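Removed from the display is one protein chain of the complex; every other protein chain stays in position.
On to subunit A.
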Amino acid sequence: MSWNRRHLLTLEELSLAELDQIHATAASFKKILTRSVKKVPALRGKTIVNLFLEPSTRTRMAFDMAAKRLSADTISLDAKSSSTTKGESLRDTAQNIEALQADMIVVRHSAPGSPLYLSKILGIPVINAGDGAHEHPTQGLLDTFTMRERLGSLKGRRVVILGDILYSRVARSNIQALKTFGADVTLVGPSTLVPKHLEALGVTVSHDLRSALADAEVVMLLRIQHERQNAGMFPSIGEYTSMFGLNQQRAAWLHPNAIIMHPGPINRGVEIDSELADGPRSVILDQVTNGIAVRMAVLYLCAGGQPEYVTPTG
C-alpha cells in the first residue's frame, strides 16, 4: 500500500492503514536516531518552512530537528519575523513562502482550520503543527506511537485523558487516532473544561476521577493553563490539583501496567506530582524522542516518500 496524501491536516481524516504507515515509517526512522550519524539523505535539497504564528518552542524544535535528520534545509518564521504583524494576510504570507520555492510548510496557528485553508491555497504540502483548539496531529501520532511501543495493540485499551480538554488540540488529535485504533477513551476533568457535548467525539465524559482511572492502561495529562482560572473555568489551581491532580494515591487506581503521559511542558505539583512524572510509569521523555521519529515520517511521506517496513496492526 502506498502513501498518497500530500498534506497532514487532521488525524480525524486518516484511516487505520494510514496511521499504521506513519507509525511503521517512524519506527524505521527511530532506529536512525540511535546511530552515531543521525542523518539520512531522504529530503536533501528540499526546503521546509516552519511558519509558527503562535509561539511554541518544543514543537518547532522537534520539527526542525526532524527535518534536519532528513537532510532538509529549514527556515523558521514566527509572528514577529513574518509580515503578519504588519497586517499581511495569511494568504499573502503563505503565497510568498511558496513563491520563494519552499517545498513544504509546517504551520502552527491559533485559528482552527487555518492549515486546511492554506492547503486550499497552496500547491505545496501543508503540515498542521497545531491549529488553535482543533488538532495537533503529530502530537497525536507520537502519543499513540508511544502507547503502541509500550502496550502493543490499542484495540479495547482503556485510555483516560485528564484535564483541559475543551481547549486542547492534543486531546482532539489523540481522540481521533485512538478511536481509529479502537481504544476506549474517557475524558475526565472539571465540567467546565470537559463539557458533556464532547461526547460527540465518540468518547465517554466523566467528572469522577476514581472511576475514570480505575484499571485505565494509559492516563494522559494535559497542561492546565493559568488563563483558564482567570476566565472562571475553575476556582483555583489549588482546587484543581486537589480535585484532579495526579498523585501517588490516585495513580494506584490505575491498571498495574499503566503508563503516564504528558505532552509537556509539565506544571509539576499541579497536574502531576514530580515523583510520578519522573517515575517508572512515566513515558514523558519517550514521547519527546518519538516526536522526532514521527515528524520525520510525516515530512518524508508528505514529501512523496513511500512507507517501508509496514507491519499490520494487531
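In this text, a residue touches a chain if its C-beta (ideal position, glycine included) is under 8 Å from a C-beta of that chain, and two chains touch if they have at least 3 such contacts; residues count from 1.
Note that in this section contacts and distances are computed from a predicted model.
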Out of "AtuA-like ferredoxin-fold domain-containing protein", "Multicomponent Na+:H+ antiporter subunit D", "sn-glycerol-3-phosphate transport system permease protein UgpA" or "Dihydroorotase", flag the one the UniProt entry gives for the chain missing from this complex.
"Dihydroorotase"
Which residue from A:Glu135, A:Asp164, A:Glu217 or A:Glu271 sits in contact with the chain not drawn here?
A:Glu135
Write down which of A:Leu8, A:Ala26, A:Ala62 or A:Leu90 is the residue touching the left-out chain.
A:Leu90
Among A:Arg60, A:Arg108, A:Arg169 or A:Arg295, single out the residue that touches the unshown chain.
A:Arg169
Answer key for A:Phe29, A:Phe52, A:Tyr117 or A:Tyr300 versus the chain not shown reads A:Tyr117
May I ask you to list the residues on subunit A that touch the chain which is not drawn?
12, 89-91, 109-114, 116-117, 131-135, 166-167, 169, 172, 195, 197-198, 200-201
